[in-house]
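All protein chains but one are shown in place.
Naming follows writing order (A and B), and every chain is counted from residue 1.
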Amino acid sequence: MKAGGYAGQILTIDLTKEEIKKEPLDLDMAKKFLGGFGLNCRLAWDLLDPKVDPYSPDNMIFMGMGPMLGTAAAVSSKHSVMSKWPSTGTISPGTAGGDFGINVKLSGYDEVVIKGKAKKPVYIKINDDDVVICDASDLWGKDTYKTTDMLWEKHGRHYAVIAMGTAGERLVNTTICLIDKCTSWGKGGLPAIMGSKNLKALVACGSKGISVADPNRLIERTRMIQQRFIGYPGRQKLLDLGTMDGFASWADIHGMSMNNWTNRFPTEEAYRLYNTDYYLENIKAGRVSDPTCPMGCKDHVKVKKGEYTGTEAWVSSFYGRVVHMAARCQVGSYEKNVKAQEFFQRTGLCIQSYTALIDWAVELYERGILTKKDTGGVELKHDFETTMYLAEQANKHEGLGGILSQGYKKAMQDIGGGCEKYAVQVKGMEPLYDPRINRLSSAEFNQVVNPRGAHAPQGASTLYMSKDADPKGYRDWLEDRGVSPEALKRIFPRPGYFNVARLCSYAEDWVAFTNSVGMGCLRGRVDNFFKGEDWSEAYSAVTGFETSLGELRRASRRIYNLYKALNVRLGYSRKDDVFPERWFESLETTDRGTMVLCDYFGTPLSKEDCEKLLDDYYDERGWDIQTGIPIKKTLMEIDLEDVARDLQKRGYIK
Amino acid sequence: MSAMKVVIIGNGIAGFSAASTLRRLTEQCDITMVARETTPLYSACVLPDYIAGKIPREHAFVKTEKDYKHLRINTLFGCEVTAIDPDARRVTLDNKKQLSFERLILATGSGAMVFGERKKGVFTLKTLQDADAIIQHKGKKAVMIGAGAIGIEISIALHAQGYGVTIVEMMDQILPLGLDQRGADKVRGMLEEKGIKVFNGERAIQVLGGEQVEGVVTDKRELECDTLIWAIGMRPQVELAKQAGISIGEKGGIRVNSHMETSISGIYACGDCVESNDILTGEPYLNLFWHNANRQGAVAAHNCLGGTKDYPGSQNILNVDVFGNHVAGFGFTEETLCRFRDIPALRGSLADLSIIEREQNGGYYRLVVVGDRCMGGQFINITRDVGLLWSTMVQGRSITGLLRMFDNEELMCRRPWLHRVRPFFKTN
Partner (left out) sequence: MEEKALVLHPERCTGCHACEMICSLVHDSECNLSLSRIGIMKTNGGGTNENIPVVCQQCHDPICADVCVMGAISRDEETRALVVNEDLCVGCKTCVIACPLGGVLYHYIKGCAMKCDLCSGDSECVKSCLYDAIEFLAMDEWGRKTRLKGAQNLGRIFEVVYK
């Protein structure tokens, strides 16, 4: 049976045996797990040994492209990668846009599985039926930009390129790959895994088509969504500023946490150093968009004057620019920001993860836990020089930088001396949102319970980053996305209150869902233009499987439970879903007084309150409240019988 | 005002283009077309596809009789003009009738060259009739004399029809007007892979056989065949013009100015019968191609009516499909340029000649640069962006100027189309 949207093949590449295998995609499995992230979870469950070492040849990389990816559906842009990340030891996803996913789909594959280890540096070329493991000896040792340029030179610019930088070659964990120089992928250490496999890059170009079962129905739905964008009154501002239109939200309404979560970047300084006008005049050089997405959240930045004139980079949204480099590293200017980012991008260092570790290291130095002996004689400060120094070390996998860039788990072990007390991390990964500044909404809460570790914003729901906005918006959003009236009653038991933990479970499902079908984006400014039925309509139109929103929601719940189960098998449970200690300390700001952990409405939350919220979360999820692990009944209800049996056999559930 | 009387001799694409352009420009025109052939316009270029069996006979036709009626063209098909009287502004037909004209457009085309006797089984390919005859012949073993584009296309067509084919080419390579040696050898390899034999540097001396051809003798060997095809070039058909006192050029075609007017005022010429200025060198050349004839006919029509359209110049294009490989070319090859040493347009000797040649992404290309200008390109399995490269050639752009621009981001930003040309020249 031919279905629209699905390319119909799984491509498996064994680098040890140098074997390429193509198998037909089981459509029943595809319907159950949708594709993309969901399909990755299913295959990881079936094929990946839970005990595998992330650097081992037996660790696998699963790349999933959802059925909507590469079609004319609105915002059909994201594909998903999954592996056992070396920085955290969790099995979890990375999501990216860019041209790679659509070209793999257009080559005829819904899924690419990579295993084994090549004898010498290689890259993989995917071009329709022609899949080749190619020699990469001239690419090894080159940074991401150079590698990408060389591969474009060789194969043509129409090929999409995933490149790993020099850091990954040296098995540095807090790294990411770049797609076409601009889209980051694989936070958690995809390059380190690729480095351990001697896999330098992947290139893809597809010329086959993705069939659509009912083109007119799809076009109609796409037009509806597009019309909402076009009719939006603030549209011109979005076009002009891109994601920088959210700057005020970060700098002012909420805030960027600073000095290792002990301070908040002063608003006035944020506007002075990093205002949007300066950005548009002197830094922004262009904008890249993911497939069929109107948001264009990746900026091409280039320094136009001063010491670093000519330095350029392509970076995803402004998170990297402002929050990390400005607040965590306090580099001091846009120009230095771009210079630092360019270095991170070229080497493949993960801006989100590694800047947090630098921030932490500076505090450790200030407290004497790290001394000049550890730093190589250099004084660690919150500035550009320290950032570049530690980044250079990280790239070479040497010195203190080399230790830090292995991620919190390993770094805490290696540094010792009580450093864990000051590490703000969950399951080895750094959070992004400070719930003392932002208040605890679903994105902040998800950082605690996400099986991956604290990663933002997998728990995003439409009003994230919208302090003081009317919570009615949350209710409308949940209702529109098919959440049952009973659940809504539990989430909104009385006026002036909502249960963020219960709400979060539905937000998490939705993000998992969009990353599985390959349509939609967690960014509020995109998601706000969608209605739940957009997905059921588009999915039905593309695949030809008439599917209701409720069924899709059920599938997303199934996928999330499988995702949880993957990590349960690694031993994760409630004991790992921990609110960082520092969140319970009050935050003294220079310009906004004292901030404490509080709920959306400003009511302070104690540790007990947070534990109660965790209880509510597990309850809403149908998981055991003591252990935080899915119970058999829940798994059976969503057709994960084999998962239930396996967990039972291993003794994780009764 | 009475309608201008225009007589067009010839119903190839040049003649038809002239006629249809005239009608598009004005209703006030009396158009009479006299043609030797009896059919509406067909494309001689697709006759090899017809011979191969890839398209049915009807598909070769580009126009129908209705089209002529719709355009109000008086057609005298199956008729020959025997004489032109320029002073009396009259042509005489083979049925002794006479037609007067105010303007005359000669589109008498070209004919295929042939040596020796036209025994049974000996063919050239120019007209639909020729193609019909080849198809009806149903031979088994063919020898093709001439490995230009037409020779190659017919060889492939006969191969598709189950013939054993041997090609004999006088020059040291096939496609001598479109490719240099290396490219030609690649294409030759494609032919030989399919079992077509190719002999280069060999010329046919004698045709063997009685009424029916039985073989051909070259200066190196004797080849058996029941089918012999001469594809050694087209010659402009200019007897009528010559007889009327119209100047003929050195290359053998009717001399025309940039308005497509002949040496006699009021008489124009277009298409294969004409010697036109090559767009790259400005020198007279025989670029006998469909697109040149098409454009020349339109220009002639414009100027016929009192307009002053300039013909920019003719272009040499090679475009052949060799068993799924796309072989294309523009302008001059290194070899053909060497025969043009003294052309002012090339500014001095060919010591200034340089080559850019690369295998790239499964394809091959070669650019011939003289001084600071690109004068020709050859492409095998590279289709993308070739047109853009060709247009920079035609513009006569300075290569050093282009290279300078390629490295300047500001300039490239405002000229995005140059990004597509850049990969042909730069490798970083």
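Points worth noting:
Keep in mind that, in the parts below, contacts are C-beta pairs under 8 Å (C-beta built on N, C-alpha and C of every residue); 3 or more make two chains touch, one makes a residue touch a chain.
Since this is a predicted model, take the numbers as computed values, not measurements.
Every shown chain that the unseen chain touches in the whole complex is listed here: A, B.
Within the set B:L25, B:I55, B:L93 or B:I264, the residue that contacts the chain not displayed is B:I55. Screening A:D14, A:D110, A:D143 or A:D290 against the full complex identifies A:D290 as the residue touching the chain left out. Although one chain is not drawn, the whole complex shows that of A:I13, A:L48, A:L106 or A:L380 it is A:L106 that touches it. Of the candidate positions A:G8, A:G36 or A:G70, contact with the unshown chain belongs to A:G70. Among A:W314, A:Y408, A:Y422 or A:W477, only A:W314 touches the chain left out of the display. Take subunit A: the residues that touch the chain left off the picture are 70-72, 76, 99, 102, 106, 157-158, 180-182, 206-212, 215, 218-219, 222-223, 226, 229-230, 239, 285-294, 296, 298-300, 314. Where subunit B meets the missing chain, the touching residues are 13, 41, 43, 45-46, 49, 54-55, 59, 62-63, 290-291, 294-295, 317, 319, 321, 326, 328, 330, 379, 383-388, 390-391, 413, 416-417, 419-420.
Everything that follows uses one rule, which is that only the chains that are shown with their structure count from here on.
Note on chain placement: the centre of subunit A and the centre of subunit B lie 60 Å apart, centres being C-alpha means.
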